[in-house]
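Please find one structure pasted underneath; my questions will follow.
Only one protein chain is missing; all other protein chains are in place.
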Amino acid sequence: MRLAKTSFVISLLLLLVQIASAQTKPRARDLGVPFEGTPGPLNAITDVKGVEVGVTTLITGEVRTGVTAILPRGKDSADQVFAAWHSINGNGEMTGTTWIEEGGFLEGPVLITNTHSVGIVRDAAIMWALKHNKMPQPWALPVVAETFDGGLNDVNGFHVKPEHVFNALDSASSGPVAEGNVGGGTGMSCYGFKCGNGTSSRKVDGYTVGVLVQANHGGRNLLRIAGVPVGAEFSRQSTPGRPGNNDEEELGSIIIVVATDAPLLPHQLKRIARRTTHGLGRTGATSGNGSGDIVIAFSTANSQAAEAENLAQVSMLSNNRISALFDATAQATEEAIINALVAAETMTGAKGRTVQAIPHDRLKEILKKYNRLNETK
Amino acid sequence: MRLAKTSFVISLLLLLVQIASAQTKPRARDLGVPFEGTPGPLNAITDVKGVEVGVTTLITGEVRTGVTAILPRGKDSADQVFAAWHSINGNGEMTGTTWIEEGGFLEGPVLITNTHSVGIVRDAAIMWALKHNKMPQPWALPVVAETFDGGLNDVNGFHVKPEHVFNALDSASSGPVAEGNVGGGTGMSCYGFKCGNGTSSRKVDGYTVGVLVQANHGGRNLLRIAGVPVGAEFSRQSTPGRPGNNDEEELGSIIIVVATDAPLLPHQLKRIARRTTHGLGRTGATSGNGSGDIVIAFSTANSQAAEAENLAQVSMLSNNRISALFDATAQATEEAIINALVAAETMTGAKGRTVQAIPHDRLKEILKKYNRLNETK
Amino acid sequence: MRLAKTSFVISLLLLLVQIASAQTKPRARDLGVPFEGTPGPLNAITDVKGVEVGVTTLITGEVRTGVTAILPRGKDSADQVFAAWHSINGNGEMTGTTWIEEGGFLEGPVLITNTHSVGIVRDAAIMWALKHNKMPQPWALPVVAETFDGGLNDVNGFHVKPEHVFNALDSASSGPVAEGNVGGGTGMSCYGFKCGNGTSSRKVDGYTVGVLVQANHGGRNLLRIAGVPVGAEFSRQSTPGRPGNNDEEELGSIIIVVATDAPLLPHQLKRIARRTTHGLGRTGATSGNGSGDIVIAFSTANSQAAEAENLAQVSMLSNNRISALFDATAQATEEAIINALVAAETMTGAKGRTVQAIPHDRLKEILKKYNRLNETK
Partner (left out) sequence: MRLAKTSFVISLLLLLVQIASAQTKPRARDLGVPFEGTPGPLNAITDVKGVEVGVTTLITGEVRTGVTAILPRGKDSADQVFAAWHSINGNGEMTGTTWIEEGGFLEGPVLITNTHSVGIVRDAAIMWALKHNKMPQPWALPVVAETFDGGLNDVNGFHVKPEHVFNALDSASSGPVAEGNVGGGTGMSCYGFKCGNGTSSRKVDGYTVGVLVQANHGGRNLLRIAGVPVGAEFSRQSTPGRPGNNDEEELGSIIIVVATDAPLLPHQLKRIARRTTHGLGRTGATSGNGSGDIVIAFSTANSQAAEAENLAQVSMLSNNRISALFDATAQATEEAIINALVAAETMTGAKGRTVQAIPHDRLKEILKKYNRLNETK
């Protein structure tokens, strides 16, 4: 318990450091990586009005893990949002999806953690909902997803506790979103480099699409950035990091959360959720057998839709207008993944294992070699 | 061609006879079969305002088949309806479902015919839509379903022609719906007896749920009516008909069309579609391997939802109010199947094969034996 | 903790009492309820060779809950089974289904508990798998399902602890299966009466199909037993129990576990899973909005299929032989539900609430009224 409390304080300190550094750390487009489309002001999921993100980061001893909380309408609202989900490759867990598929609503936050802490996070989410009177039914069916940080974290130590969940939820805020080694993403790696949380957004037709990922997927060889075969280039040299073979994709996964303020119904949000694969594919992923690549998409439009006692009046975007949102989803997914990769910093964790961050200078050189470095940045 | 024309005239005559006899032929509840819930005035899918049904019945030579058309908003409207589908056992065909699943709308009529005429009916539906300017997109993806009438019909003769489809569509009307040996149901059998089209409806909470089935499923042993093991009772005697073994279920299928005026969104209509299994199960079916038990459900509420150029304002029934519609769906499905069975008349068809109608008197005796005959009727 | 330990001892004592009384308590067919098909020797899911069931029953103070564990190949095997799942109405949780859908295997036990203890049971299942070296991957994605016992149990007290999960798993055995107020079913009600765990089996074509349910669904009016409108009969009188209105179905759910030794592949097991709806429908259920009616089906055939490093040689039953298993699944599901109802005993729980057991004598009278009482029993 004392360990938990100490790690908790450290976590809070780390969060402050993260937020501070978030202002200064370069993001992918700061390095000159070219992307398509127009991001929102924060280039983050929080560009979708109402969305709040909170993290608890646990870094102490053998522990490198945490909790990420995404609250569609913020922590003070109990109003549900239309939602849908999709499994790209289902070697993973996202609880609560059966009710989303059936009823069309996401009742509470989306929480993301490590694979072996899904249960405690789920039950803690119920405790939090009970405490804050956010139970639309007498029971709750929380949405908790995961990726596996068994490389850097003592995942079988079950270090995530209810208070870490409460902290992530209670500290959630709008504004800039910390990326890299934070929250559920703390101990994650992708494409053979240190990875973790990443986010991005797009503005299109007056709407915003925001994406947040917990990225832990893919072997190094596969990595493509802005279409450039970056992974193959790194693999040609003995670049430090994890060994760059494709077998690694077996140990990875990605959770993708898509938020939008466009008034989409559940069946339309499922279409949006499926478009993340197009963005994921552009970064080189093929979603290997061991990957739990699971997506949830929600719309913050249509507030009070779930509150109506009898009939709700809701807005629905015409299918004829939805393609632009598909583009935006693919684009924001691609950038959120690259942002996670660029933001993450080299970490040494459990059993003394180290995973290197992707070297920014070398990345810029590779992009330049392929005439894909945006030098004006 | 001459044959086609002759059979067509005969078809029209038969239709008139059917409509006339529809007034006088007893339906299941006229025999005293007890059902739950409150039907609409016609106890038919046409109790849902706007829904029109038309049939072409082909009975000539070796031909015992036809086409049934259900037009959600009638033949004069091109306005789409929210829809969803479900496969209980997919050894069958319903074209157009992939677009319904994706876009949430049913663009045109639902057509039902025999298995080997699905293609011609589909293309004819496009011709009809082109002619009547009912194409929401430059292309059409018609919904055509089937069951297999290879027992009584020369199904490999491909006797259904485009004009039979046009006739079913052009002759569609509201009002009473002919049951039994009509339309696509002409040559069908279920539970070892002659079967075909059946319909029923329920009123609940100010809404109407209507069901139309093309029933061609189930071995005789399985049949339950009002919970009574009618099939087992018939099997104990040498009752004429098809031999009453369960292997027959292999050759059968059922198409179920659910219409409602309740304002349900596509994901809610999928819930409705799944509730037909509860009603089907009550009649004894277990949906054998050879059965194509496929369901489509649509809502006539929210007219113009598909027409909005940008945003549509639509009504959505609260999930908290939907259970009564689930009950209604199960009830109307159960009664529609029994209505098909009761309405169908003994038929001799291709190769001299005969399938007997269920004997009404014997059925009443069996129900009485189990204290389930409603004698006030 | 002391409370937990005490309740645990009480739980063990109760289990012994249950097993003892299981020999003497009448089951549905002992009362003379007629069912179709031929059960196995135990008329239980454990008729499928290898399947073991264990329960932890927590009855103390305000606590009326527990854990049920079903181990497909017994607690000493780490060999996976082919599996599939289906959601009849998804207002509930079954974790682990995304990986089952993707990979086709169930890796460990199926655990069932109350809604708010799913998380702790899930993580405890990982602890147990780690301890017993039953982890086919570096991570585990346990299958844990639930129904809501908030009526009789202090569900928001989170009384289920890891040791209760370990106990259910470690005490699992083949042989007779306790029914009624045991394990996860301890505090459950169905059709307005006390309910809980129930099981049944069928022998067909040399194969066995076994079903275990945790039944907590349905309003009283809906109840049909052997086709007889038992619920309506009870509702006509002021029978004690919960008020017999259909709104109650809103608070209920059913988890259905189907085991078979027939060599079915995952896509065939999905077909089996869907057939439980036919059986559920026969008991009157329409799976209301509040119901989490979720099914998992697995096959104990094809041992070692998941162990092959490269190629596995597996047996597959011909689709042409599968219909008999569909019948068996519907039949065993129907009987398992009625067995749960018949076995459960009147219980007083949290806040002094009491739910009455279905009165056996009155039930027999009703069946007799409809000539459906099998008096030879």
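Chains here go by letter, A, B and C, matching the order in which they are written, and residues are numbered from 1 within each.
The definition used in the following text is that a residue touches a chain if its C-beta (ideal position, glycine included) is under 8 Å from a C-beta of that chain, and two chains touch if they have at least 3 such contacts.
If you're wondering where the values come from, they're calculated on a predicted model, not measured in any experiment.
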Touching the absent chain in the whole complex: find that residue among C:Asn156, C:Asn319, C:Thr346 or C:Asn374.
C:Asn319
Which listed residue, B:Val55, B:Leu71 or B:Met94, touches the chain dropped from view?
B:Met94
From the listed residues C:His267, C:Arg353 or C:Lys369, report the one that touches the chain absent from this view.
C:His267
Residue, one of B:Phe148, B:Phe166, B:Phe234 or B:Phe298, that touches the chain absent here:
B:Phe148
Check the options A:Gly54, A:Pro109, A:Gly210 or A:Gly279 and report the residue that touches the missing chain.
A:Gly279
In the full complex, which bits of chain C touch the chain not displayed? Write them out.
101-105, 263, 265-268, 271, 305-306, 308-321
If the missing chain were put back, which residues of chain B would it touch?
87, 89-99, 101-103, 115-124, 126-127, 130, 137-141, 144, 148, 150, 155-156, 158, 251, 289-290, 292, 294
Of the residues in chain A, which ones touch the absent chain?
88-89, 222, 224, 226-229, 246, 249-250, 271, 274-275, 277-282, 285-290, 319-320, 322-324, 326-327, 329-330, 369-372
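Here is the rule we use: only the chains that are shown with their structure count from here on.
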Which chain would you call central, comparing Cα centres to the global Cα centre?
C
Separation of chain B from chain C, taking each centre as the mean of its C-alpha atoms, in whole Å:
35
Report the inter-chain centroid distance for chain A and chain B in whole angstrom, where each centroid is the mean of the CA atoms.
47
Can you list the residues of chain A that touch 2 or more other chains?
101-103
